[in-house]
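Down below is the structure, laid out as structure tokens.
All protein chains but one are shown in place.
Showing subunit A:
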Amino acid sequence: MTETCHSQWQYNFAFLDENTKRMLRRALLKAVAIPGYQVPFGSREMPLPYGWGTGGIQLTASIIGQDDVLKVIDQGADDTTNAVNIRRFFARVTSVATTSSTAAASLIQSRHRIPETPLRPGQIMVFQVPEPEALRTLEASEVETRKLHAHQEYGLMHVKLYEDIARFGHIATSYDYPVMVNQRYLSSPSPIPKFDNPKLHMSPALLLFGAGREKRLYAIPPHTRVESLAFEDHPFTVQRWEQACALCGSHDSYLDEIITDDAGARMFVCSDTDYCQQQQESKA
């Protein structure tokens, strides 16, 4: 009897039950109300592994509707294996339309990148976050880091950045570069390259961050100040390349380095595959 039952098992729209979605949306409202504050939430066990986007998937599942158009990217690309798998998961449990076009998407789930095409009002970006605590590498205990946030005590991070400058002459953090959200909470922008940090500042889109394994979510509401930490005499800078993209010729995008033969020959191409394609088409 159980076998008949189980073979006809039907999952709810977007996998999660409605009470769980409500719990998530309540937590998201709190996150939007306190930009950058990590809200603990009852993270569920998802059918994809922890560390592979379970936080982002839960946030997407809690806000996705029938009329949404979903884009999923990993490293800027729509066809990396995990992005494909997450997109297929939502296609299977929601049947909503999916797209690779940043402009056409209402909801974008991403790992490690913000698209090059500027986001517009009304769009929502969901970031997959492995470690939501920006101070974790400096203080292992969650009890302690929560106290540091409560007291807005961020000296540890400033000392770390200062030591980088003393040792290397500049800040030696290239991704997951700490930001101050709304002049109050030190936050992790997730492991995006620091190249993408300026896109967080005064973004017209709603930015949501989900860490499933760590059971935390946080938000940067539209038009919020987001400042990458720096010093007056050592201002924040982003990565630049001498090359342009070998496929579309763009000088302004984040480039991936690709090794093309055994002799170590390499080429540089856009990490954002949708942007690269738009650029190629506009030139053709």
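Definition applied: a contact is a pair of C-beta atoms (placed from the backbone, for glycine too) under 8 Å apart; a residue touches a chain by one contact, two chains touch by 3 or more; residues count from 1.
Everything that follows uses one rule, which is that contacts and distances are computed from a predicted model.
K.L.:
I want to check something: the complex is missing a chain, and I'd like its UniProt protein name from "Dihydroorotase", "Magnesium chelatase", "Carbon-phosphorus lyase complex subunit PhnI" or "HEAT repeat domain-containing protein".
P.N.:
This omitted chain is identified in its UniProt record as "Carbon-phosphorus lyase complex subunit PhnI".
K.L.:
Touching the left-out chain: which of A:A134, A:L148, A:A219 or A:L255?
P.N.:
Of the listed residues, the one touching the omitted chain is A:L255.
K.L.:
If I consider the whole complex, including the chain that's not displayed, which of A:L138, A:A244 or A:M267 touches that chain?
P.N.:
Final answer for the missing-chain contact: A:M267.
K.L.:
Pick from A:I34, A:V84, A:L138 or A:A244: which residue touches the chain that isn't shown?
P.N.:
Of the listed residues, the one touching the omitted chain is A:V84.
K.L.:
List the subunit A residues touching the unshown chain?
P.N.:
2-3, 6, 11-12, 15-17, 40-47, 49-52, 54, 74-77, 79-85, 88, 111-113, 130, 140-143, 168-170, 172, 174-176, 191-195, 213, 215-216, 239, 246-247, 254-258, 260, 267, 269, 271, 273, 276
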